[in-house]
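Shown here: the complex without one of its protein chains, the others still in place.
What follows is subunit A.
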Amino acid sequence: MKLLVSAEESGALKEIVCERGTDTSKQQAVQPSSIRTVCQETRDTRVQIFILYEKYLIAARKGGLVTIYDIGDKYTEIKRLEGLSNSPEDVFVALFQLHGKIYACTEEGKVSIVEPESWAVEHVSIKGPISSFVGDQFRPDVFAYGGKENDLVVIDLATKKELYKVKNVPNNKLDLREPVWISKIAFATEKDDKKDVYKLITVTRYGQVRFYDSAHGRRPVLNFKLSDKPLITLAKLDDHSIVCSDTHTTTAKFDFKTGKMLGKFQGAVGSIQAIDVHSGLLATGGLDRYVRCFDLESREVVAKVYLGTQISDVRVVEAEEQEVAAESAAEQKQPAVEEEEDAESSDDDDDDEMWQKLETTLVEKRKRRKLK
């Protein structure tokens, strides 16, 4: 499989080619066949989010920079777009492609729409602070955003008309207002839904997951507290399950229809900053400087690679094994196994001698069993 990871401390991207079973923490395990540092810049212009679009790699960097690279062997820079943020401290919260356009959004609410190939930029501003900005893949121009004390809004970006504005959940039993801090949003609309029905999932910094359906009013249809810790990432798997990670070490699969945890993805020591789901694989990267790949069904670690820098974003480029790489790795693996066998057989020789000296039928039986 091939992974791309953004290194926070060096401002670079890293390309990792590895196969299933890779684990850099074990010397005997399979090691990644290559780790390459590309698109190197400094920490001041580190990559915050990046996406792969057709033959381009688009990276949103700190300081309102968006750089576009050609996904070839060299990752040559094609274009550099500047001034996509309001201030130097402003951070990108979203970068995605939808309906042939690329959208970038910053925390302060500056949305940039980039036309691919010509790389012309258009700006729209929405009300900040924003933690998440997403688009509906079935309906053009329908977007949703939210953030700290900025509850979920669905808008038509072309006309800037509010299509659906949610209402905060009722006050708690002490009649105190529930604070709002959306961290991630995902559209859950189906293709055959009515045109004016919006279904969304949000996770919050207060640990809740909420499911909104505009056909059922402005308050969330489902609202569950999943964790005491702030949830910071979200990936939708199917019509009822999501993967979330918090600011501590938990990454888990949840059922947002029942609020139950379906299972944890174990191993992380630091907070997971980014997750990516790609054909049955879940890639995670975070502050513990490891990129891990999990099997979504069995939740077992498929690959684990140490990178040396903290990770801000991760993408699975190819999930399949590359045959050539697999073969060469198998060749590498072969001699190691043989060596082990050698070591065992030499031990066996010594044992054999000892047993031969004793020469009892019982011992012979035991020996035969051992050799099997």
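Assume contacts are C-beta pairs under 8 Å (C-beta built on N, C-alpha and C of every residue); 3 or more make two chains touch, one makes a residue touch a chain; residues count from 1.
One rule holds for everything that comes next: contacts and distances are computed from a predicted model.
For the chain of the complex excluded from view, the name given in UniProt is "Brix domain-containing protein" [choices: "ADP-ribosylation factor-like protein 3", "Ras-related protein Rab-17", "Brix domain-containing protein" or "NADH dehydrogenase [ubiquinone] iron-sulfur protein 1, mitochondrial"]. In the complete complex, the hidden chain is touched by one of A:Gly83, A:Gly217, A:Gly280 or A:Gly308, namely A:Gly308. Listed by residue number, the positions of subunit A touching the unshown chain are 7-12, 24-27, 42-43, 232, 247-249, 269-271, 273, 287-289, 306, 308-310.
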